[in-house]
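My structure is below; once you've seen it, I'll send some questions.
For this view, one protein chain was removed and the others were kept in their places.
Entry: chain A
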């Protein structure tokens, strides 16, 4: 019996040792953090006047002067943090002068060296700082890190830094390819990262749309939603038939942003497309864009077996002034399927309920009154017909 208990006692000793060690590390860390906070406070106070100076003289001619005296490494770090926060707030010449100041203070050089540090998180810190300082010299180093470093979330930090530093489209293209290779299906995040770039990313998105890799095409398509480019019709038309379903949906979403692409042929094709998502997107877009000419097509689409297609078609009909609303009411008379009739009634009532809330838009008020008037007349007529039939 002695042996197992002795082991338990040894375990207790081990735990005691580990707990003491843990406590030591915790307290050292805490004290270090508190000391760093204090150092930062003191430094910011010391250079308070200098920060006033760089904010006040940001619009003046000539470069901003570095602070007087020799800066310690820790002071440089604290000043850099402050400058980065200012860089996020300023634009134009003021920002450029702050970027020049970062260079003059040797901050760019300091972080360029840290890009080669053996400690991974120093490299990440350096890449972030260089990105915030828009340091073009850092581009090759950051690309190298993206290629070499462990595949974890730091890839996105490197990518954002690269987007800020890059001055050439080819660097951004390489970054996009590396990110897509690292993780598929994060295209919205890639586009968001690219939006941090100083250069026009429109041509990059256009060229990505023509790539063979579907993931790159998706990046291009998402990017084009906020970078309208002329003459894309033929490429997009081809992609509507892509083998990748997501590409097809994204293309149609893009097409739905421009009335010119919503021809009768296209709308008719999309509303009966095998991908319900495509039909649903187009049905919704018709209402949003106010395309009353497609009311007959929408009336057909309300019979679609997919809930979203039917619902969006009805919602769009309700949005398309009195004509659309009239078509919606006619569904109640003509349709045999009770589910469709019920849904149509829901949309009609919801539309009429909007009158409960006072609208500030006069045009909206008039349209609502017209719909209400039509509905009252229509329901009276329908009731009379029903009574006559009963007799």
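We adopt the following convention: contacts are C-beta pairs under 8 Å (C-beta built on N, C-alpha and C of every residue); 3 or more make two chains touch, one makes a residue touch a chain; residues count from 1.
Methods note: contacts and distances are computed from a predicted model.
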Per UniProt, the name of the complex member that is left out, chosen from "Glycosyltransferase family 2 protein", "Peptide/nickel transport system permease protein", "Cysteine desulfurase" or "NADH-quinone oxidoreductase subunit C": "Glycosyltransferase family 2 protein"
Sole contact to the chain not displayed, among A:188, A:203 or A:233: A:188
Identified contact with the non-displayed chain, of A:113, A:303, A:350 or A:380: A:350
Residues from chain A at the interface with the omitted partner, ascending: 1, 4-5, 8-9, 11-12, 15-16, 18-19, 22-23, 25-27, 29-31, 33-34, 37, 88, 121, 124-125, 128, 152-154, 156-157, 160, 183-186, 188-189, 191-192, 195-196, 222, 225-226, 307, 311, 315, 345-350, 353-354, 356-357
